[in-house]
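One structure coming up, written as structure tokens, with questions to follow.
Note that one protein chain is taken out, while the other chains of the complex remain in position.
Coming up: chain A.
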Amino acid sequence: MSANTEQSIMDSEGAEPVPGAPLLEVKDLFVEFRTRDGVSKVLNGVSYHVEAGETLAVLGESGSGKSVTAQTIMGILDMPPGHIMGGSIKFHGEELLKASDKRRREVRGSGIAMIFQDALSALNPVFTVGFQIEEQLRLRKGMSRKDARARAIELLDLVKIPGAKRRVRQYPHEFSGGMRQRAMIAMSLALDPEMLIADEPTTALDVTVQAQIMDLLKELQVERNMGMILITHDLGVVAEVADRIAVMYAGRIVEQSDALSLYRKPGHPYTKGLLESLPRLDQRGQELMTIKGLPPSLLKIPTGCPFHPRCPMVQDVCKTDVPPQHRLMPGRMSACHFAEELISE
């Protein structure tokens, strides 16, 4: 995998790529939401990076900040109430947070594209699927109506929508859930992005359809050597497609690792809890493990390690000291005071 990754960095082409810079690098991102109830600290120093051709899965419960990170990368965060308090987002080494509105708009769609959880509400109900794919081609690439239509049909074919010629004239509500998500993917690929952010792309779908969509995403990603951020709370989805995994909790990354090592030996009690709460066929009849308690309110994040009120391994130090990012091995880190012990258990 790593050799492949290095290869793709060298191959990647951008507006003004900085040699050796990762495709996307998020560093120490801080975001807060100022609401009437107070200041909600949604992101508290999030850092991750994605290379071309690589899939990073971002795992976490609702409210852990995984979607907010993605929205900040795309520049579609609602501001207000959102405020970016610090950090950096570099695409090909270019700082996006300092880029002009015009430049950011250029990056959207053609540099980084995004697909959303609920394709029914994410697609505009009053325009045909074709129109919504074509408008980017016409506005951004200056294509004629006819060429854009032809390209839209090609894209629908690409995502394996049967009868693309007919489908292109239909409205989103005339599509089934899975087909709608495929159309959404086709739309996101219209400008040939180098990077795709998939925000819970299969959450609203049936299990069988979920697998088809994930396969499609994986296939397209490999074919086009795209970098992909897959946001999900479903560990089952992650296992098959992710190269690396970042686990988020209360607006922080608590563990980052390659997928295999993480499944084999989680380096954070929260990850361990998540893995243990997966139903397993070889443990039928046994009670399912759960992580006790609820995710903390972001208005009042616990002192020390934010996970300590729910942690089975909690010690006194966890209540007072914020754990640093322990580098466990190259490419693997955990924000737990006892990460080494967990790994060597």
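To be clear about the criterion, contacts are C-beta pairs under 8 Å (C-beta built on N, C-alpha and C of every residue); 3 or more make two chains touch, one makes a residue touch a chain; residues count from 1.
Just so we're on the same page, contacts and distances are computed from a predicted model.
The protein name that UniProt records for the chain not on display, among "Chemotaxis protein CheA", "TPP-dependent acetoin dehydrogenase complex, E1 protein subunit beta", "ABC transporter permease" or "ABC transmembrane type-1 domain-containing protein", is "ABC transporter permease". Among A:His49, A:Arg108, A:Arg244 or A:His268, only A:Arg108 touches the chain left out of the display. The residue from A:Lys27, A:His83 or A:Arg140 that touches the chain not shown here is A:Arg140.
The hidden chain makes contact, of the residues A:Ser121, A:Ser277 or A:Gln315, with A:Ser121.
Within chain A, the residues in touch with the undisplayed chain are 74, 76, 78, 105-110, 113-114, 116, 118, 121-128, 135-136, 139-140, 171, 173, 187, 191.
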